[in-house]
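A single protein chain has been omitted; all remaining protein chains appear in their positions.
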Amino acid sequence: MAFSFRPVDATFYDLFAASAQHLVVGAGLLAEMLAEGADRDAVAQRMREAEHQADETTHEIVRRVNSTFVTPFDREDIYALASGLDDVMDFMDEAVDEILLYEVAEIPAELSTQVEVIQQCAEITAAAMPKLRSMKDLTEYWIEVNRLENAGDKTFRRILAKLFSGEFKALEVLKLKDIVESLEHAIDAFEKVANTVEQIAVKES
Amino acid sequence: MAFSFRPVDATFYDLFAASAQHLVVGAGLLAEMLAEGADRDAVAQRMREAEHQADETTHEIVRRVNSTFVTPFDREDIYALASGLDDVMDFMDEAVDEILLYEVAEIPAELSTQVEVIQQCAEITAAAMPKLRSMKDLTEYWIEVNRLENAGDKTFRRILAKLFSGEFKALEVLKLKDIVESLEHAIDAFEKVANTVEQIAVKES
Partner (left out) sequence: MAFSFRPVDATFYDLFAASAQHLVVGAGLLAEMLAEGADRDAVAQRMREAEHQADETTHEIVRRVNSTFVTPFDREDIYALASGLDDVMDFMDEAVDEILLYEVAEIPAELSTQVEVIQQCAEITAAAMPKLRSMKDLTEYWIEVNRLENAGDKTFRRILAKLFSGEFKALEVLKLKDIVESLEHAIDAFEKVANTVEQIAVKES
């Protein structure tokens, strides 16, 4: 019979699951933002709301960790995981904001490839959070995120090479480079979340 | 009657206060650097001296933490706070250096808005450091830094949109973008310091 020796505040798991779920929403909005004929103002507005809700969840985790005596894992790891998930949302929000503000004329198709990587990362991260309870079957998750991050890295450099090829005007290159870097940072932030989960699992095992 | 159960080396608090005070000086020099008709060479020289003094304080904290048996809070948190304050100074110094070296022709007024945010961050950080002793009344400090960082973030993206609007030549955009990013990094570094203080306060409470 398996049981836990520590009475823990179960809602931490629910909050992390909610936090990752916001990322699935954000990644979807990012994809909408890139779609041809998108109402960029409207999508950016919904993104701001999603980001605000994600913030609320992060604050709820921090409040709870400060007022709870027994936490399911180390306080520092809870902070690291909560702020790691929050960072992803911030980078997705940044990308949406940049697309809106910079009034980019034409967005190269390669950017959609990166957003698909982000959507996949969001989905497997959301699927992994409930497994924190048992700390089981998480290995596949962080291996897959690392694989996606490597693929994203290759696409990232290929996009930059294309931007620098002479096909685009210098100002357009600057705008697109900023957006592509925000996407890259979002993917890196997913990897950091996965690394945090790995370290928590190692400690608790 | 309130008293401390732990005999601690009180000078850590003084050193953190001194470290944050260097940031007030640095932020002032940054503002001078942007002023019209500034003697940029002279201001940059004073900035280098301020940065050097800040370095000395950081090293003094590290030396002391290595030679002291009982520290007021965790050694790792002392390192994190000391290096966090040091990072702010480095980014302010970087901005000053860039303004000098890149020989920027015209600095858009929006940059002064960012430097004002930096000056406010420096002042409330300096005011917060002495409160580490009692760990009281710090909440307002980190809420305010977070608010300032959010405001700074919005200004940052607005400045970039302006730089990319076609009003500036590509090379000027590149120079100004570097400077604006250094200011942004300084503000982010202030937020990181506030987060470290928050975590210390949570642990010690």
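The chains carry the letters A and B, assigned in the order they are written, with residues numbered from 1 in each.
Convention: a contact is a pair of C-beta atoms (placed from the backbone, for glycine too) under 8 Å apart; a residue touches a chain by one contact, two chains touch by 3 or more.
Predicted model only: the values in this text are computed from it and were never measured.
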**Where the unshown chain meets chain A, residue by residue** = 157-158, 160-161, 164, 166, 170, 173-174, 177, 195, 199, 202-203, 205
**Request:** Over the whole complex, note the residues of chain B touching the chain we left out.
**Result:** 65-66, 75-76, 79, 83, 94, 97-98, 101-103, 170-171, 174-175, 178
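The rule we apply is simple: only the chains that are shown with their structure count from here on.
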**Message:** Measuring centre to centre with CA averages, how many angstrom lie between chain A and chain B?
**Reply:** 27
